[in-house]
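Taking it in order: structure first as structure tokens, then the write-up.
Yeah, one chain of the complex is gone here, protein chain that is, but the others are all in their spots.
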Amino acid sequence: MKLSIRAELIYEPTEIIVSVHAATSWDQTIVSERLSVAPSIDIKFDQPDERGERRFRAALQGEATFLYEAEVDNGLRVDLPAHALQHPWRELPQEVLQYLTASRYCPSDKFVRFATREFGNLPPGGARVHALLEWIFMHVDYVGGVSTAETTAERTFVDRAGVCRDFSHLGITLCRALNIPARAVSAYAWRLEPPDFHAVFEVFLDNAWWLVDPTRLAPVQGLVRVGTGRDAADIAFLTTSEVCNGISQCVSVTAIT
Amino acid sequence: MKLSIRAELIYEPTEIIVSVHAATSWDQTIVSERLSVAPSIDIKFDQPDERGERRFRAALQGEATFLYEAEVDNGLRVDLPAHALQHPWRELPQEVLQYLTASRYCPSDKFVRFATREFGNLPPGGARVHALLEWIFMHVDYVGGVSTAETTAERTFVDRAGVCRDFSHLGITLCRALNIPARAVSAYAWRLEPPDFHAVFEVFLDNAWWLVDPTRLAPVQGLVRVGTGRDAADIAFLTTSEVCNGISQCVSVTAIT
Amino acid sequence: MKLSIRAELIYEPTEIIVSVHAATSWDQTIVSERLSVAPSIDIKFDQPDERGERRFRAALQGEATFLYEAEVDNGLRVDLPAHALQHPWRELPQEVLQYLTASRYCPSDKFVRFATREFGNLPPGGARVHALLEWIFMHVDYVGGVSTAETTAERTFVDRAGVCRDFSHLGITLCRALNIPARAVSAYAWRLEPPDFHAVFEVFLDNAWWLVDPTRLAPVQGLVRVGTGRDAADIAFLTTSEVCNGISQCVSVTAIT
Partner (left out) sequence: MKLSIRAELIYEPTEIIVSVHAATSWDQTIVSERLSVAPSIDIKFDQPDERGERRFRAALQGEATFLYEAEVDNGLRVDLPAHALQHPWRELPQEVLQYLTASRYCPSDKFVRFATREFGNLPPGGARVHALLEWIFMHVDYVGGVSTAETTAERTFVDRAGVCRDFSHLGITLCRALNIPARAVSAYAWRLEPPDFHAVFEVFLDNAWWLVDPTRLAPVQGLVRVGTGRDAADIAFLTTSEVCNGISQCVSVTAIT
């Protein structure tokens, strides 16, 4: 589908790395886009990484406003089929292997026993991912204010509550514990209420990456990819060298008919 | 210097990813090498990654023995100078940025206050790294059996004891907390007693990566790089799909005069 | 029932606090008992505490062997009935209140959401305790070597495996999270295989304490109480001032017909 995106961010002075551009990835096309910055400052644009993530860096001297607007065609996203095959490690593409191991917020090494106990009796592949998504949806509540920037999947597993980022971390963790490559995706999401940056994840099965949204708050068909990485530590839309809170941020996504 | 390496590994049946080859990295030359496998099995060799790490994969049906032998010239490794400059984020090469963020064993986000309190009064760059290496050496004991495969730098900071991997995780964590890019390196180490795989780390300062050994157990000049990554989760010399203990492993490194 | 107990312990030099005597508690009678120590050393016997726990202290100069033998009548222990009533806080005996709060291994404050979500729809009291015991039995495996002396109920909840002490910590934690007073009990257990010190717990409902064994490894009717406290930190059968491993310990419990 074709989507129109608008994100406005206001920041305080600090060194920043910003990831708000729609990715130039295989699965979507940027029809048009524009970044406006006020006041005018020196910005260093990085090259898209191998997953199409585009970031820019700046050293802010005072308050600054960034406005990103884009029109993106995200093609025809397909829901993960239950019969999607799981690959043995030997058959995985080399660049996918890194998404099998534990990361800052996804200590999958600690969840092997739980994941095997709970999902090991199902056929490997799509069926297991569907089952763990259902498990998360049934056992975790979407509640703001429970988690912080430090919350890991282990903690969310105990808390049984969190926001989109926590849901995704738990999903990634369980997938990796089942030897299914999984990685975090930051996204713009159509029909997400209230509108905000969204965090989802994707799994590698049947020789393809499949986007899933463990919160079930927005349809996969309306997702626009921004960043892709191990977990939230890799794909924060804002990374700052000093502790700094954005002053305000405002996101909107609308379908273009 | 020129080094001769021999590593023999015996494993039980499982899917494995092995990282024991000397890296084909900018900082060393492989003069000759040989991998012998008994019994003969199907091995999938991955391409060297952008840091020269070479891994291979196999699905073991029974006990298997891997013998890696190599002659490597690791050039002229130089100790990190105290005056090495620290770059602001904007000036860092793009591919270095990923080594600023927290990872599984290196929760640098939790150490910003400690690192700033303890080392923030020193000039940025090499002097801070020297100071934190000294701090680790003075405050942490090299003791086996305290840490496990799950031990993070946070835990080592409390335990005040660990092995090479723990020392490196703590060093990496403190560097990142000071905005200094740092990454883990698995290595063969000349003069390490007892001989074993070694874990060190490297920091990015003055437009170069500098190897350091926080344990001070082996000279930097005798290190041969194997894997390079965020932390031990990336560069394990052995990753297995099932819980599996290697049956035996034996490493030796000798200088060739 | 009437039980015969024998526990032999051999220790290395250190200061020790030992808790191996059958408790002089309301729910059991000590018919006879004997403590032999070799070599002969100075022992300080503490008074039974308000729960009947009897400990002794000694400073060992060399290896020492303690042999405790007793004949105990533990009366008629009754299984917790599902209809046992839960008291509002105001109606609890004052000395019971301390068993509502979190302790070292039982961070019940972190489990309020999970416990309420999972068991909150059942009637308060015995039914909830039965349900959480069933939950533990179905979701946690009895496996040695997964947990250590530091393992908390939070970790066991993630690991889904542990030994008797871990099962009890998880049970206590879930009870407290549901506002049900719960405390740890160390015990001799008839029919426990292999014979060893056992850890169970008890809940306060319907104006009485009820013993339960979340591992289901030994019948409640064959339990002889030793220590009673917040969690394992309170009732270790051995506490040492220095790190010290017992050299050997050997327990046996037989029914006297």
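Labels for the chains are A, B and C, by order of writing; each one numbers its residues from 1.
We take it that a residue touches a chain if its C-beta (ideal position, glycine included) is under 8 Å from a C-beta of that chain, and two chains touch if they have at least 3 such contacts.
Please read all numbers here as calculations on a predicted model, not as lab measurements.
Undergrad: List the neighbours, among the chains on screen, of the chain that has been left out.
TA: B, C
Undergrad: Among C:52, C:107, C:125 or C:181, which one is in touch with the chain left out?
TA: C:107
Undergrad: Looking at B:1, B:60, B:122 or B:161, which makes contact with the chain not pictured?
TA: Only one of B:1, B:60, B:122 or B:161 touches the chain omitted from view, namely B:161.
Undergrad: Identify the residue among C:22, C:58 or C:218 that touches the chain left out of the display.
TA: Spelled out, the listed residue whose C-beta touches the missing chain is C:58.
Undergrad: Touching the left-out chain: which of C:94, C:121 or C:257?
TA: Hidden-chain contact among the options goes to C:94.
Undergrad: Which positions on chain B touch the chain that was left off?
TA: These residues touch the chain not displayed: 110-111, 113-114, 117, 139, 141, 154, 157-161.
Undergrad: Residue by residue, what part of chain C touches the chain that was omitted?
TA: Residues of chain C in contact with the hidden chain: 15, 17, 44, 46-47, 49, 55, 57-59, 88-90, 94, 97-98, 100-104, 106-107, 109-110, 112, 149-150, 179, 230, 233-234, 239, 241, 243.
Here is the rule we use: only the chains that are shown with their structure count from here on.
Undergrad: Measuring centre to centre with CA averages, how many angstrom lie between chain B and chain C?
TA: One centre to the other, that is 44 Å.
Undergrad: With chain centres defined as C-alpha means, what is the inter-centre distance between chain A and chain B in Å?
TA: 29
Undergrad: Got the chain A residues that touch at least 2 other chains?
TA: 110
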